[in-house]
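Every protein chain of the complex appears in place save one, which is left out.
We just call them A, B, C, D and E in the order they show up, numbering each chain from 1.
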């Protein structure tokens, strides 16, 4: 992989602030971004990306190319948790396998956003419908996970409350806010975006940097737990994203996606959820150990993707798309 | 009313975000903007509107026209709680009549701001002294309410602590911050505003949209209580604002206010307080039921004004001013 | 001192908002900026100043002039707590003398920032390396204070945990974040700054104003404690800053610093810490009374510097540098 | 003055609403909740700093007659068994003000 | 070790400062306050999510001699009668450290 790509990714204030946050914990500095400030940043980023994606979509319209991307998104959102589950079952009990596979089947919006900002620095771009694809990919893994659970686990006392499961999957706050602002951006078009751009467009990179500082702290706090996770899951947390990205790139090439879209799609497949899915799993699969799935997603896969995955997947794509 | 006006109002990111917040609660999504983030937005909006109003006032100076507006503001701030009280007494006990009439006699800054942003979209504008008028209109209703209370209620044990009442009325945080930033904006003029504009001017619409998302959630949470409020009070919460706006428009026409000013004045009269007055009422009239006055103001009158009232009053004004 | 300088300083939205905050407490208005919102502002300001300073440093490079400034900074960071300690020992026990001298030996970033914004208004500027100087000056006073303590106090039970002391001094959150963002700004240079400027540059003055509103409230809440502090310490809280600034100006003139740098350096020497050092003192010298050192720093020296010190030191410098 | 029982419950915040439902069904007349409590127990540290709300507890207490208290304790056991937490009973004197 | 009484009070946050005044007048030597507590009681749900601070409680506890405790309970009754809330007494052992 071109060293310059790696540097180009790392020598960016957002990524460096992530490392600064990590370092703050490793050096035991007491640096803290207390709740609910991180919530402010994450809400901001979701709204910003939704509004902007909707606006872009209103410009491009819903073309066959867009439908192709959405189809691919659905496909991978179903496939990834399935094969992840059977890989995990080699070593784990059913409950933890379900929770972890759902986590990796879903996506991380902040990884997506950071990748978008990296693409931006290189002077390339991606279609606004990728945000719609991201929104589509958040939920299915939760459903797949619980279907697997009801197929393979024999829980003595109670069945799964499917109504609640569907609400958790499709109406959790991240999905709702992304979907909602996507539609608002679409409906209000150019005029709406012009009014929102000073806050939700111009300040975007700075807010991302601010939030990544917090993500670094949070990831750093979990690093101590990595050793409890065990070698198998550490390897899983790095290799599965690479596998997912590779598959995604192959499919994207096969179906002829544009370069930037292919890159963002590989990022979506490679990233793991650390907000929506863990919350859903804690509720629906209390038997699974949150220290496993949250630590893997936050302290292994997220930093890996931010620092190495983004330039790595881009390197592959650059080779194939030229 | 022109359907296009209604659409023009609704198809705006701020109003749509309000509806998104409402929907989040109705669909039970767990979406939440945790305290004190909403406080950040409301403080921001108050400071922004105060500084900008003060700056505008420093440009226009305090002319006879300005004094006319301030006089009208005082007049309505005294009249509205008075007639509201006697209407409410048809069905309610004294305590609740006092609390509700004070709530409707005062104003809602966010309704004012949203209306201003609507006016803006239409390419029209209003004078900075309207902010001074708004500040003037916050407090009198509290005093009027408590005067009515001491006239009509015979509380056995204790009198009203008028010193505290006046402090609550004139030195509550909203009045203080509006008044203070208005003066600061006036004193520092063009130069001061230029320094503050990047934060307090340019980002204004975006912050309003963000805050309205929260207001939607808050209003949504209260919607369940509407049925406890009863038909009389629901009707009151919609008809009184219309009555107040009509009266305001008539007076404004009679005294020859400019079109934008007349519109903003009608909004002030039509809106009901949901911060300053409820807090004051909870302290001074604990016998009244906060579920009534807060629910009416937040879940009935506020959404009505935001979605329907703003284009409706504008429609009337457009007919009269042409 | 030129009255116009004083006015030029005071008639600025940030300083006026500070006074508004002060007034809010004195008039008992209940105005409050609840935690952790102030933390958001202070983090923002530290990151902004660090990134910008680093960027400026990347443009100027590390010249002999820069090294001269850093040397001066170190010198004063060691000298001030030493002479402050012996002055304080005239009236105070060892523990309080240590805590207060450490407080005054360190610096206040917000005073620095406010002074920078004042300089800006006058159309002058200072070198980005001043931020490096500030970072250098935060920590030594803590070490000096505890060395004095171990020399002069005979604590019966336990020695000082020097490892923890050094961590508190050099890895407290403010020092860490300033140092880190300074390096990030330096590494990412022009390109990095361009990406961060919309948030961390353009909005700077507005955020400072917002934060000073909170500082006014906080200072106001402590004003009631001033009388408990006693006349000696009140005088100390005003005269020591003037003495420090005078010494700093003399040294700066002697070593030929540029005008803006000399001014910012005098501000650093004149200001007292109210975050990093108090936290360190509470941990390492629990025998000292935090009401003394926090009240002096927050309610006496900070307001004095903001309102009077800044134009006063500038007046001196203007005379000497012309 | 009246002798009553205080029931205290600590439970993962994700399950707060379920715990409150159980309280209501058991017939308590009121309760007080402190959200975002941290803690450590069998299932490790709940340090509350995640972007998820997965690692946060809530603390609930309710004051009621002994009979109701025992019912609450009984009814909440299955939830605590499934998701962890804590339930305590103690004696208090309630000062009636009405 | 010393046997003492713990007095716990839950009151609408709007009235916190008034409740603390009453405590001080009754002669307590100290108290601890948790702001922004939620709850449900006779006057409905205090869910704390309003822009107003109208629907939030505060929780106070103070440890003192029995005599003082009874005085606190007596003095705070009128406030609770007027605005609602809760007052509890219980036994604790205070571990003196001075």
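Keep in mind that, in the parts below, a residue touches a chain if its C-beta (ideal position, glycine included) is under 8 Å from a C-beta of that chain, and two chains touch if they have at least 3 such contacts.
Small disclaimer: the values here were computed from a predicted structure and weren't measured.
Peer 1: Considering the complete complex, which visible chains touch the unshown chain?
Peer 2: Visible chains that the missing one touches: C, D, E.
Peer 1: Any idea which of C:85, C:236 or C:274 touches the chain not displayed?
Peer 2: C:274
Peer 1: Determine and list the chain E residues touching the chain excluded from the picture.
Peer 2: 1, 4, 6, 29-35, 63, 90-95, 97-98
Peer 1: For chain D, enumerate the residues touching the unshown chain of the complex.
Peer 2: Counting over the whole complex, chain D touches the hidden chain at residues 8, 10, 34, 37-42, 57, 59, 73, 76-77, 80-81, 85-91.
Peer 1: On chain C, where is the contact patch with the chain that was removed from view?
Peer 2: 32, 35, 38, 42, 215, 217-218, 221, 274-275, 278-279, 282-283, 286, 290-291, 294, 298
Please note the rule applied: only the chains that are shown with their structure count from here on.
Peer 1: How many steps does it take, at the fewest, to get from chain A to chain D if each step moves to a chain that touches the one before?
Peer 2: 1
Peer 1: Pick the pair with more C-beta contacts: A-C or B-E?
Peer 2: Between A-C and B-E, the larger count of C-beta pairs in contact belongs to A-C.
Peer 1: Looking at CA centres, what chain is most distant from chain A?
Peer 2: In terms of C-alpha centroids, the chain at the greatest distance from chain A is E.
Peer 1: From the mean C-alpha coordinate of chain A to that of chain B, what's the distance rounded to whole Å?
Peer 2: About 41 Å, centre to centre.
Peer 1: Mind checking the centre-to-centre distance between chain B and chain E? Centres are C-alpha means, answer in whole Å.
Peer 2: Distance between chain centres: 35 Å.
Peer 1: Residues of chain A touching 2+ other chains?
Peer 2: Answer for chain A, listing residues that touch two or more other chains: 32, 35-36, 40, 203.
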